[in-house]
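Shown next, in structure tokens, is the structure this report addresses.
Every protein chain but one is kept in place in this view of the complex.
All chains are identified by letter, namely A and B, in their written order; residue positions are counted from 1 within each chain.
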Amino acid sequence: MQSAEEKQAPQGWKRIGRAIMDAALVPVLAIFSAIIVGGVVIAVVGGNPFAAYLGLIQGAYGSTKAWSETFVWATPYIFAGLAVALAFKGGLFNIGAEGQLAFGAVATAWVGYALPGMLGVELPAILHIPLAIGAGMLAGFLWAAIPGALRAYAGGSEVINTIMMNYIALNITSFLLNGPMKDNNPLNVIARTPEIAEGARIPVIFDGLRVHWGFPLALIVAFLVWYLLWKTTFGFEIRTVGANPDAAKYAGINYKRVIVLTMALSGLLAGLAGAVEVTGLNYRHELGFSIGYGYDAIAIALLGRTHPLGVVLASILFAGMRNGATRMQFLTQIPVDIISVIQALILLFVAADAIVRYIYRIKAKEDRLVLTRGWGG
Amino acid sequence: MKKMYVMLVALLLAAMLIPACGPTAPDCSKVETFCVGVVTDVGKIDDKSFNQSAWEGVKLAEKDLGAIVQYIETTDAKDYDKNIATFADENYDVVVTVGFALGEATVAAAGKYPNTKFIGVDQFQGAVTPGLAGLNFPEDQAGFLVGALAAQMTTTDKIGGVFATDAVPPVWRFGEGYRAGAQYVNPDIEIFVVYHSDVGFDKTFTDPEWGAATSKSMIEKGADIIFGGGGKTGNGAVIGAVEAGALAIGVDTDQYFTLPEAQKGLLSSAMKLITPGVFDLIKLAKDGAFPDGNYFGKAGFAPYHDLDATVPAEVKAKMDEISAMLLDGSLLTNVAPVKP
Partner (left out) sequence: MDWRRFSFIGLIIVILFGVVVLIGGEQVSPLIIISSMLATTITVATPLTLGALSGIFCERAGVVNIGIEGMMLAAAFFGWLASIYMNTIFEFNAAISLTVGVVMAIVSGGIFALLHAWLSIAFKVDQIIGGTVINILAVGITGFLNRQLFFEKGSIFGGNVPHAPGLLPSLSKSLTFLCGGEQGCFGLPDLISGSVFDQKPVAISAIVLVAVSHYVLFNTRWGLRTRAVGEHPKAADTVGINVNRMRYINVVIGGMFAGLAGAYFTLESVPSFEPLMTNGRGFISLAAMIFGNWTPFGAWAAALVFGASQALQINLQFFRESIPPNWAFLQQSYVVGLAPYILTMLILTGIIGKTTPPAADGQPYEK
């Protein structure tokens, strides 16, 4: 069967369709397997998996409002997923999306609420929104450039460094939001910034629904990342360094510069996730309990096979699960933590695609991500 | 290979055709059904703290008032509106939102859904919103009482307090009330008060190991009574103190029942009675006598239980006296509502 297909090389659209099929086959089967295993888990502990999944689907995609909320969740997921995917393409593992996102959000919130007062003028939205978002991007860019530089020039593993910088970022944001940046409205008692100015807010797309223009922005940014990676010289350099750093050196690529910039751009995208959450949805930054954007972003990037289109689709799926979980819990009282189990299973099956290929008898195509390098020293 | 796909498709179809046993929401639009929903903050419903206490109040309403009850846990602050709306859209009669963080979302929802009554736990109302009652507690008085108790019971004149954070006012009021109460009884007493504000906000309430290590460290410095407050961090402090042979004071509820490990050394607990407060408000809503604006629940200190025999009569008398003075307002704790 395989050989027959190889003989007649398909043409044009058919070829693209086949490529998508090939790329999507393992992720789709991985999702399918994870849903089945997750269902077994629910059944074992005494729940009804069908009711749970039905509630999940209703809550995620069952109505206009549900779709709107799913897109609201998907927006930061797309940015953060792209951040991790871009780093993967450059052979770097960014576990630090969480911290970069938090820093982006803090910087954006500051520009959003403090800048008009400092300048003494009301800024028009056309200026204020880009300034606020730009600040968030810059914060993420600089914060991630640190582990990038440590990796390039001192050989320190970005894996541990980004994890450590997550904790550092959490501590610093806790400090800022409890102290200098705390909302000093007398009725406020929690760690959060004041509300950003009206002019710094991204408007919603439809009245009465929360989905805002940040979602289309995320799609545009996904396209830009694709364009950067596959249509520009710099993108070629990123992919070369990622695929084979030695070859990159011999080809005369300044690979240290590429590593720093890749990491920084990855941080910029994660910072953008935080910036858009603040300007488009929450209108302030508030300390929440860790909800694990960083890990979700890794799962999304891997499920999307580190391709921007895949990241967008994976984000919409993960967003649907997070969003639909509310309705699932409302209807069946199955704890929302089951979503984390299903997500971990998806990631397991995607990462170990050999398992999926073995179960479903698919011939392997060698396309492995190789990231593990030494810890430096 | 083909067979595999056929099987997959068949399985998928089968999965889609099973909605026969799909879930349905209870119909709360009818007059005779009384539905109560809880929306947690980003903590969990089983946090052994205010989310769980509020939920227990709602479960009391299920038992005593025949209410249909349900909860939704919030995973991200951005979902507060959506989760409240999930109940309100289903015509729930009462929605309980737990924690200050939901304050603004609750006020907004009360304006949007006039047919639903809202109870905001630990949400102080700056202005009265029809259909919304904020349930608040004088935590500083409860802290003051156990502080006075500790100051009378210590033999080393050193006592300790281990708290989750000073950034959340109810916890801060417990801690500062404790300090004030101890100094009221004995101005020269040495008090170690430590707030676990040094970690990310996500960990300050859930670090029992830190609580235990801190309370042991205080005991090594001579403290013989430890007040632990603030979620699991406080629980860790209480258990750690009892383990190290000191006396401990619990928080929020009578922890004699929630921390059985600490029973032998638990002197008392500084209580804010969320469970009865939530239940009372639900009952008022059912009876059509729902109070808008702020509603103050009760605070106090728990019985001495196993240690009752070791507490001298004059201490008991003094405690009753302080308690009465706090209630009638002749004694003030002088603790600011929020950390200045």
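By definition in this document, a contact is a pair of C-beta atoms (placed from the backbone, for glycine too) under 8 Å apart; a residue touches a chain by one contact, two chains touch by 3 or more.
What you see is a predicted model, and the numbers here were worked out from it, not measured in a lab.
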Full-complex contact with the absent chain, from B:Lys30, B:Lys63 or B:Lys221: B:Lys221
Touch criterion as defined above, residue of A:Ala23, A:Ile172 or A:Val204 at the omitted chain: A:Ile172
Residue of B:Phe34, B:Tyr80, B:Phe118 or B:Tyr195 touching the missing chain in the full complex: B:Tyr195
Candidate in contact with the missing chain, chosen from B:Lys232, B:Lys272 or B:Lys286: B:Lys232
Residues of chain B (touch criterion as defined above) contacting the omitted chain: 44-46, 48, 192, 194-195, 197-199, 202-203, 206-214, 216-218, 220-222, 232, 235-236, 239-240, 243, 258, 260-261
Positions on chain A contacted by the hidden chain, ascending: 41, 45-47, 93, 95, 150, 154-157, 159-161, 163-165, 167-168, 171-172, 174-175, 290, 292, 295, 298-299, 302, 333-335, 337-345, 347-348, 351-352, 354-355, 368-377
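Convention: only the chains that are shown with their structure count from here on.
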Centre distance in Å when chain A and chain B are each reduced to the mean of their C-alpha atoms: 34
Residues of chain A defined as touching chain B within the complex: 1, 32, 48, 50-55, 69, 72, 167, 170-171, 173-174, 177-178, 186-187, 189-191, 210, 277, 281-282, 286-291, 322, 325-327, 329-333, 335-336, 360-361
List of chain B residues in touch with chain A within their complex: 1, 4, 8, 12, 15, 18-19, 21-25, 42-43, 70-73, 75-79, 81-83, 86-87, 100-101, 103, 124, 126, 167-169, 197-202, 338
